[in-house]
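One protein chain is absent from this view; the other protein chains keep their places.
Moving on to subunit A:
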Amino acid sequence: MAEANVNGTKSRDVNWFAVHQRFDIECEFVQSLSNPHYILHLAANKYFDDATFVAYLKYLEYFRQPEYIKYLLYPGPTLRALELLQQEQFRKDALNPALIEQVLQEGMEAAATGPR
């Protein structure tokens, strides 16, 4: 199941990587984006300068669909962060600690008051 036979040669199954399912890894990653400090960490390590990474963030939008959203344990902040990260200006400003702090505050308040 894990090893696919392509043209007689054994190629690596794209859905498995280092013991974990690809979906597990993507689900984890998209939810860890909801932590504003993680966004700061990514920005500091220049991940947002990579066009492939940005395209990957766009690809992660599939988690908005109902059949995938049900796997999110932190749906609100995750989708909010995803939405913010699609904007180029936000990605540029993510290095600003004040902005991160503001995002954090907004997230905490939204979590405390619940959906309105």
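In this section, a contact is a pair of C-beta atoms (placed from the backbone, for glycine too) under 8 Å apart; a residue touches a chain by one contact, two chains touch by 3 or more; residues count from 1.
As a convention for this text, contacts and distances are computed from a predicted model.
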Fill in: Undepicted complex member, UniProt protein name, chosen from "Trafficking protein particle complex subunit", "Mediator of RNA polymerase II transcription subunit 4", "Cytokine receptor common subunit gamma" or "AP complex subunit sigma"
"Mediator of RNA polymerase II transcription subunit 4"
Discussion item. Going by the contact rule already stated, which one of A:Cys27, A:Ala43 or A:Leu60 would touch the omitted chain in the full complex?
Written reply: A:Cys27
Practice prompt. List the residues of subunit A that touch the chain left out of this view.
Written response: 1-3, 12, 16-20, 23-25, 27-29, 31-32, 34-38, 65-66, 70-78, 104-105, 107-116
